[in-house]
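The structure appears below as C-alpha cells.
With one protein chain removed, the remaining protein chains of the complex are shown where they sit.
Letters A, B and C name the chains as they come in the text, with residue numbers starting at 1 for each one.
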Amino acid sequence: MPVTLPSSHCPPPALAQLLGITPDGPLAPAWSVSQWFGHRGAALQPEALRGRVIVLHAFQMLCRGCVHHGLPQAQRLHGILDGPEVAVLGLHTVFEHHEAMRAVSLQAFLHENRVAFPVGVDEAGPAGDPIPLTMRRYGLQGTPSLVLIDRAGRVRRTSFGAEDDVQLGATVAALVCERPV
Amino acid sequence: MPVTLPSSHCPPPALAQLLGITPDGPLAPAWSVSQWFGHRGAALQPEALRGRVIVLHAFQMLCRGCVHHGLPQAQRLHGILDGPEVAVLGLHTVFEHHEAMRAVSLQAFLHENRVAFPVGVDEAGPAGDPIPLTMRRYGLQGTPSLVLIDRAGRVRRTSFGAEDDVQLGATVAALVCERPV
Amino acid sequence: MPVTLPSSHCPPPALAQLLGITPDGPLAPAWSVSQWFGHRGAALQPEALRGRVIVLHAFQMLCRGCVHHGLPQAQRLHGILDGPEVAVLGLHTVFEHHEAMRAVSLQAFLHENRVAFPVGVDEAGPAGDPIPLTMRRYGLQGTPSLVLIDRAGRVRRTSFGAEDDVQLGATVAALVCERPV
Partner (left out) sequence: MPVTLPSSHCPPPALAQLLGITPDGPLAPAWSVSQWFGHRGAALQPEALRGRVIVLHAFQMLCRGCVHHGLPQAQRLHGILDGPEVAVLGLHTVFEHHEAMRAVSLQAFLHENRVAFPVGVDEAGPAGDPIPLTMRRYGLQGTPSLVLIDRAGRVRRTSFGAEDDVQLGATVAALVCERPV
C-alpha cells in the first residue's frame, strides 16, 4: 500500500510563524549599483531574478560583525543553496568611513576573502546624505543586514545583525517551496 | 496588479539535489527504547508522529563529535524548528563503553547540558551484539548520526558525522513543505 | 660590544600583578586520590613533584564548562609546556551526580577525549559530605578550577571558571622562571 504525504500549505502557518515569515510583502525596489564585482553583463536587478529566492547580504568591508559572522554565513549559504532556485548576492552599503572603503579596497577584500558570489557597490546618495541609495530605499538599519526576496519578487524579511544558520537555511528553503495560494 | 508566485514542486528537483534529498525512502522502522527522558506517557514511535518531520539525533554521551557538534546543533534545531511541524528527538545508541554510559549517567548528562527534547535509550541488542536494537535496525554507522523522517513516515536521509547548520535547516524545512505528488 | 640584559626579578612585580600572582602561598596539601588513570607506580603527590610547576585541572566529566573549555585548555597546556619544568595533571572532583560519574565512566571519557596527562579520582568525603576530600581541603568552589603550585610546592593561585590561554601560559612560564629571593 503506497504511503501518501498529508496535504500541506507551504510553508505551513506554524513553520512560517517560527521563521518569522510574513505571508506577503512589498515588491523589492530596484537596486542602484555603481559597479558589480563577480558579475559581467547586464546589471542585476530583482526583476531579472524573478522566480528565484534572493538572499541579499548588505555589508561593509570594515564592519566587524560582517567580517566575522555575516559574510562567512553568506558564503556558506552560497556554497550550499545557490543555484536555479536561490541567488545569493552581496551589496556593499557604505554609510561611514566612505574614503576607507572605496571600490579598489572592496575588490581586494573580496579577492582575499574568496567571495564567490556577485557583489554590487551601492550607489552614493545625494549630497549631504551618507546613506547610499539602495540602503535608503530598503530602509536598512545598518550592517550586516539580510534581505530575503521571494520568487515573486516580494521582500519577505529584512533583518539587521546576527542570524542563526539553521533559521536562515530553513527560511530560504521554505521560500523556495512556496506555491501559489 | 497582484503578484503571483510561479508554480513549483516542493522541494523543486534542483533544491532536492543540492540538499541530497531522495524522492522516496523506506518506512521508518519502530524504535526499541528501554526508557525515555524528557517524555511522559506512551512510548514515542515514528508512526505516532506521522504528519510531522522527525529529526532523530543518534548519539553517545561520551562521543566527542556528539558533544561538541551534533548535540548543540540538535539543540539549536529544537529551539528554532520544533513544533507542530517538526519533532526533534534524541536516541542514545551506546555501542561501546556500555558500562560507562548507563541511564544514570545519561540522565545527569542531559541535565547538565540542558537538553530540552525527549531522549530515548536504545535497547540493548541480543547477547554478543554490542550494537543496540534500533541502531542495528536503522543501519547507523556510528555517532553522531542524523535520521530525517518525512511527514509520511519515510526515512529520507541518514547521515553520519558533522552536518552543516544551513544544510540541515534547509533540508528540514524542505521536508516540511513537501506536498503530495 | 656585547648586549647585556637589564637585571630583573622574576616575575617582575608589574608582571606578577598583571597575572595575579601573589608573592607567596601556603604549602600545597596532599592529594587524596582513590585511583590514578594514565599513571602507574607510586601515587602522585605535590611533594614528589617539588621542583616543577604543577598545573592541576579540577573537573567533572559532565560539567559543561570543563568539557568545552577547561579540559581542552589543559590539553593544549600539556601539549606545549609539560616536561621537566611543568607537570599538568587532572583531578576528578565529583561533588554532584556521583552515581553518574563513577570511575568506569571517567575512564571511557578520558579515552574518548584522548586525555594524555594523569588524572586522579578525588576520594569521597565522609558520610553526608558530597564534596570529595581534596576538593574540600583545597577549598575549591566548583568546576572547572585551576590550581597552580610553584616549584617550591606552594599554592600560588586557585581560580574557578574560564581562564584565558594567554594569561595561563604566561603565568605558568613566570612561575617556572621564579628564582630564590
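By definition in this document, contacts are C-beta pairs under 8 Å (C-beta built on N, C-alpha and C of every residue); 3 or more make two chains touch, one makes a residue touch a chain.
Predicted, not measured: the structure shown is a model, and the values here were computed from it.
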Exercise. Looking at the whole complex, which visible chains does the left-out chain touch?
Worked result: A, C
Seminar exercise, completed: The listed residue (C:14, C:42 or C:127) that touches the chain absent from the view is C:14
Problem set entry | Residues from chain C at the interface with the omitted partner, ascending | 3-8, 10-12, 14-15, 18-19, 27, 50-51, 73, 76-77, 80-81, 83-86, 150-154, 164-174, 176-181
Problem set entry | In chain A, positions touching the absent partner | 62-64, 67-68, 96-97, 99-101, 104-105, 107-109, 111-113
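Here, only the chains that are shown with their structure count from here on.
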Problem set entry | Rounded Å distance between chain A and chain B, as computed from the means of their C-alpha atoms | 30
Seminar exercise, completed: Distance between the CA centroids of chain B and chain C (whole Å) is 39
Problem set entry | Euclidean distance of C-alpha centroids - chain A vs chain C, Å | 49
For this session: Give the residues of chain A that touch two or more other chains, as numbers and ranges in rising order.
Result: none
